[in-house]
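Removed: one protein chain of the complex. Kept in place: all other protein chains.
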Amino acid sequence: MMNRIIRRIQRFKGWFGAAAAFCIFYGLYLGLFDSPPDYYQGEVVRIMYVHVPLAHTSLMAYASLFLGSLWYLWKRDPLVDNMCQAAAGLTVIFTALSLITGAIWAKPTWNTWWTWDPKLISFAILLLIASGYLMLRTFVEDPDKEGRYAAVLAIVGGIDLPIIYFSAEWWRSLHQPLSISMRGVSMTGDILLPLSIMSLGLNLLFLYMLMVRTQMLYLTNLLQAKKGRLLSQVHLTQTSS
Amino acid sequence: MTFLRVIQWVVWKDLISEMRSRETLSSMLFFALIVILVFSFSFAMDQDAAQQLIAGIIWVSFAFTGIIGLGKSFSAELQNDALEYLQMSPTPKGAIYLGKMLGNLLFMLVVEVMLFPLFVLFFNLNIVEEIGLLLLIFLLATLGLSAVGTLFSALTVQIRAREVMLPVLLLPLAIPVMIAAVESTRGALNAQPLTLYFHWIELLTIFDVIFTVVSFWLFELILDS
Partner (left out) sequence: MAIQTFHLSKSFGNYRIFEDLSFEIPTGECFALFGSNGAGKTTLLRILATLVRPTSGSFTVLGHDGVTEKESVRQVTMFLAHGSHLYDDLDAQENLRFAMAMRGQYPSHRALKVALDQVSLGAFSDMKTRNFSAGMKRRLALAKVILAQPQVLLLDEPYNALDEGGVQVTNQIIREVTQRAGMVFMTTHDREKAHLVAHRTGLLNRGLLTFSHTDQHPAHDIS
């Protein structure tokens, strides 16, 4: 009684994984060896080829969580709920990684690990919301309510994020005149190509991980349900004999 | 019409209960007093520093005090499983949300209006001209906190570790309100021209409208199946 979609994921996920691996390796080669160093930043600029695609992927991950939550509230399909749970975990991972790579990049270029930049603030809050989402899921006792409550949080967070970004931008323009903003890196083909290939690769990696994790959550629930049924059958035969 | 009457009755019920027990207001007030005391010890401030910091201090105390009130709002509905009755009553759940939200707004505003003179007193503020504007800012920012806070109070009251989860979920989402409230309060207290901080008041209004509508719509999913 395995779900049709789960079977399809089982068949196609390998292709996503392979395509992700190819794009990431090719993009890394282009970014690390084939593209020129930056005039001002030198070799340090190469972390951009990891940092910017990671940031894109975290937004993609939260977008899937947001849309999945709307879909779940509409259809109440438990598989969609599993997908949301998987997407939330990946949002935490990708957001944390993009904050870490951002800090590593900021130290040599801006001479600081952290600055109250609107993008940084928004990503830090995104990390808080996604971690809060995972915490919430573990604290709901009634399994009927878990998916619903989590979806409500994801939707409120998704609507709030753009507002947080804009208010942080206004706030910053007030307190820190644009002294250490990112100086426009000229987007020539040398830079754009590895960036887009890395972005594609990480997004494919996200989709691959999303499939694997969704499948895992779904199958775990299925297993638990079967185990529960077997145990109650054993219990019934023991009490009736 | 029944919609409005349900709102009225929910507010009435919360007000009567509060007038008799004084549980929410007194705990909010005492907590806020302690926060103010701690702040005034933590920062030895001269007049200039106070002007810069006071808006932030005011809103940190208001937000934490508000969370106490919001948490109590729905834990009161747990007595005798009363929440269950609200869930299975044939009234629109949005009306119940608006009633609870207005009650919370009222409690928070009352506490804020009682506390604000203390800030004026302790930190030597000069507020004669801007008092009306300040009250408008308090109203708009508190409405924003109450709109999201009532939704999350209803959500966290039905889970484990609810005292922790309410601030953990609510405060990150309330960041726009906090920023806008602090900036506009600072502007008003320092007697800046309104044009310099009017956009923050606009932001508060936009936040209020969006999240009252969103929470109104999502509340049914929290209270009902």
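For reference, chains read A and B in written order, and residue numbers begin at 1 within each chain.
The definition used in the following text is that a contact is a pair of C-beta atoms (placed from the backbone, for glycine too) under 8 Å apart; a residue touches a chain by one contact, two chains touch by 3 or more.
Model, not experiment: these values are computed from the prediction.
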Item checked: Contact list for the unshown chain, restricted to visible chains -> A, B
Check: In the complete assembly, which of B:Ser17, B:Ser40 or B:Asn190 touches the absent chain?
Finding: B:Ser17
Check: Which residue from B:Glu84, B:Glu163 or B:Glu202 sits in contact with the chain not drawn here?
Finding: B:Glu84
Note to self: For chain B, which positions touch the chain that isn't shown here?
What the structure shows: 2, 5-6, 9, 12-13, 16-17, 20-21, 76, 79-82, 84-91, 224-225
Next item on the list: Go through chain A and note every residue touching the omitted chain.
Entry: 142-144, 221, 224-225, 227-229, 232, 236
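Criterion: only the chains that are shown with their structure count from here on.
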Check: Taking each chain's centre as the mean of its CA atoms, how far is chain A from chain B in angstrom?
Finding: 32
Check: Which residues of chain B touch chain A in their complex?
Finding: 148, 151, 155, 158-161, 165, 168-169, 172-173, 175-176, 179-180, 183, 199-200, 203, 206-207, 210-211, 214-215, 218, 221-222, 225
Next item on the list: Within their complex, state which residues of chain A touch chain B.
Entry: 73, 121, 125, 128-129, 132, 135-136, 139-142, 144-145, 148-149, 151-153, 155-157, 159-160, 163-164, 166-168, 170-171, 174
